[in-house]
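Only a part of the assembly is drawn; its chains keep their places, and the rest are absent.
Letters A, B, C and D mark the chains as written, and numbering starts fresh at 1 in each.
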Amino acid sequence: MSTIYIDKELCKGCAVCVSFCPLKLINMSDHDVNASGYAIAEMNSDSCTACAICAMMCPDSAITVVKEDKK
Amino acid sequence: MSVVYKKSKMLTNVPLNYCPGCTHGIVHKLVAETLEEINAEGNVIGIAPVGCAVFAYDFFNCDMQQVAHGRAPACATGIKRCNPDKIVFAYQGDGDIASIGTAEIVHAAARGENFTVVFINNAIYGMTGGQMAPTTLVGQKTTTSPFGRGKMQGNPIKLTEMLATLDGPSYLARVSVSDPANVRKAKKAIKKAFENQVNGKGFSMVEVLSTCPTNWHMTPVQALDFVKNEMTKVFPLGVYKDC
Amino acid sequence: MDKSIIIAGFGGQGILSLGQMIAYGAIHSNKEVSWLPSYGPEMRGGTSNCSVVISEKPIASPVISSPDCLIAMNKPSMTKFLYSVKKGGLVLVNQSIINDEVARDDVDVIYVDTSNIAEEAGNLKTANIVMLGVLVGKTNIFTKESIENVIGEVFATKPKVIPCNITAFNMGYEIGVKNR
Amino acid sequence: MKVLMKGNEAIAEAAVRAGCRAFFGYPITPQNEIPEYFSRRMPEVGGVFVQAESEVSAINMVYGAAGSGARVMTSSSSPGISLKQEGISYICAAELPCVIVNMVRGGPGLGGILPAQSDYFQAVKGGGHGDYRMLVYGPSTVQEAVDIMYEAFDKADKYRIPVMILGDGVLGQIMEAIELPEMVDIQTIPKKEWATDGTGVGESRRVINTLKIKPEVLEEVNNRLADKYKSLSKHEVRYEQYRTEDAEIIFVAYGTVARISKSAVDTLRDKGIKAGLFRPITLYPFPSDPLLSLSKLRSSKKFLAIELSMGQMVEDVRLAVNGNKPVDFFGKVGGIIITPDDIVNYVIKEK
């Protein structure tokens, strides 16, 4: 199963990933704030295709994308 | 499981200090990824401008110089002439490159200096708090054009078009990072600008239309839309020189 | 005697204007005053603070090494300034986002749940005015009466928000008085 | 009633009230509120605001405007002022009146943006080439800055000289309650007969020129400038003394540091130490004679120059005191402001 990992401390809560994920799999947390005080983005699904669009658009390189290897 | 995308090793571990959603960060990534792809690690000298990207000396994983406002092309000339085998790049904002540093970029381009310039056009002075830039759009409000840029403040300068009149440059392009498709194109242009240097083709510059959500008083996503809908009208994307 | 106040918090919390309102209030009470912000790129997305000095005579130093009073609107500010507050000084803590207790027992502390009170006053943005109320209620640094002038001046261009700001101030003021 | 104003904005407003109708500048922290204020204000009074492409350009716009008779100013901060050095030298050579504000920040290089006083030498000895001077003020409160700005344009016109206001980040950023002076009626400002207002033909042609290819002519120019500087020393020296009459240790400090030093004087007096403060208000001409007099008092034991620098004004203090009493130096540089306690502790330690 492919997914993304968001580095909580790198994320600045800009919501750019949220806006560009073609499947709208990311949302802004309404409770989670990091040490710098930013409300952060979180992954909310398991249907990620590892298209990496979110990561490519993330200005802070906060997103790592992993893909399930084909067997 | 394999990693499809992660932070480039040509970026350091230091978190970027740009405002949330500022596309300086995207461009940093593209430059870093390019350096990685052309195997330049351990062979690069970068130049940070005066502007929001001044801290770039903390972010790129290579030797870096920070130079006076607008003078990056002069600095790069000094470095590259004395180190012709190294990959040298200057990263500059619009105020830096197209206002105070006009003479330096024009002449580096005219000489055809063999280095690469990444020019971040965000139509504003970000670092100093949102003053008018040479690229500010007509009608755009800034702290020094409070009634909108008007007749007495002149028209935006199109640096890339201007440099295209010179014989020196080998590659000049304008790209944007307003959406994934454009980010991909931007990456290609930046890569070409560096490959040209490797191949000794001379001066290459990529202008990147970029955002400043903070001083535009927009959300990051609104700002990306503004680039797409407004800025590209005044600053058409495309390759302006390639030889 | 001089009164020195440091106000500190996140960029968007109205730190600088809170300081300015204190300054206006002091002027309305015919006192000398200085207001000095932190400035520069570190404000970008980060913290913000300002120093206000109020005095009967011309202010010598606008720079405060140890304030009589600290208004801490977020946690990093608390950490940064708490130990500089004078012995016997006053610390106003924005309880809405600072969970910890103040780790000094030689200062006077008031915890204020600014967000809740502001919401009650009808506008979440009045959290800083709540703190102003607390400060004035506690210290009488300027008279309650001049607040209308101050708020009127600051919000001259947005008369609509004046009433809820005054409500917020009054709610804070009560807390201040209670903690005298 | 007094108004609460930021130093930078108060300075800009004072300039407008003094009849300044042209501003040319370039953004740099910590003085951005000055150009920003003018960008809103100049249209209201029919004045000119241009954001120049650089500081080099800004100072040469000032040259042109001043040469054609305008009341004109520019402002910047340290690195930007360095870029203006050639232009300032030209302005002095052409004897053009204008006002230049430097809100000094920490240096050298890009440095920091916090307050500093490390451009003192540049301002008073001449950072550009050739023998020239400006009239340099170091105000220590917003009110004083406002009053000085208001007068600065008259002095500039009178002596045909650039006037520099040497402030720092604190002076620019602080808000204080101030009284603003009245708006000057610009019709009452005397016409400058020497200015190139365009009407010259033949005999009446006016030329603003700094090229003096014949050495005798250049010598003459420099002698005339020297006379002007002598006249400044005679008529324009300004300073304040605070509890110096019987002081044993006399602080010498200007600008923001002076007000801090004043606090320290009081504290030390409370502790039984006879301290006093000598505050130069004009940095050029430097108030050497009154300092010399103080150094000859039996009561004065030593001088302490206090600066946000590694020691610049202290040289002028030493030159004035001329060996009569020891002159020490206490300074910080980098943006950490000296506090009254720092001074008090230093004095007690050194005692």
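The criterion applied here is as follows: contacts are C-beta pairs under 8 Å (C-beta built on N, C-alpha and C of every residue); 3 or more make two chains touch, one makes a residue touch a chain.
Just so you know, these numbers come straight off a predicted model, no measurement behind them.
Undergrad: Copy numbers per chain label across the whole complex?
TA: Summing over the structure file, the composition is A x2, B x2, C x2, D x2.
Rule of thumb we're sticking to: only the chains that are shown with their structure count from here on.
Undergrad: Of the pairs A-B and B-D, which shows more C-beta pairs in contact?
TA: Most C-beta pairs in contact, of the two: A-B.
Undergrad: Let me have the rounded angstrom distance from the C-alpha centre of chain B over to the C-alpha centre of chain C, please.
TA: Chain centres of chain B and chain C, defined by C-alpha means, are spaced 42 Å apart.
Undergrad: Roughly how far is chain C from chain D, going centre to centre by Cα mean, in whole Å?
TA: Roughly 35 Å separates the two chain centres.
Undergrad: Do you know which chain B residues sit against two or more other chains?
TA: 19-20
Undergrad: Which positions in chain A are in touch with at least two other chains?
TA: 12, in rising order.
Undergrad: Give the list of chain C residues in touch with chain D in this complex.
TA: So the residues of chain C in touch with chain D come to 20, 23-24, 27, 32-37, 39-41, 58-63, 65.
Undergrad: So in the complex, the part of chain D that touches chain C is made up of which residues?
TA: 1-2, 4, 29-30, 113-114, 141, 169-170, 173-177, 256, 259-260, 262-263, 266, 337, 339-341
Undergrad: Can you list the chain A residues touching chain B in their complex?
TA: Spelled out, the residues of chain A in touch with chain B are 2, 9-10, 12-16, 19-20, 38, 50, 52-53, 55-61, 63-69.
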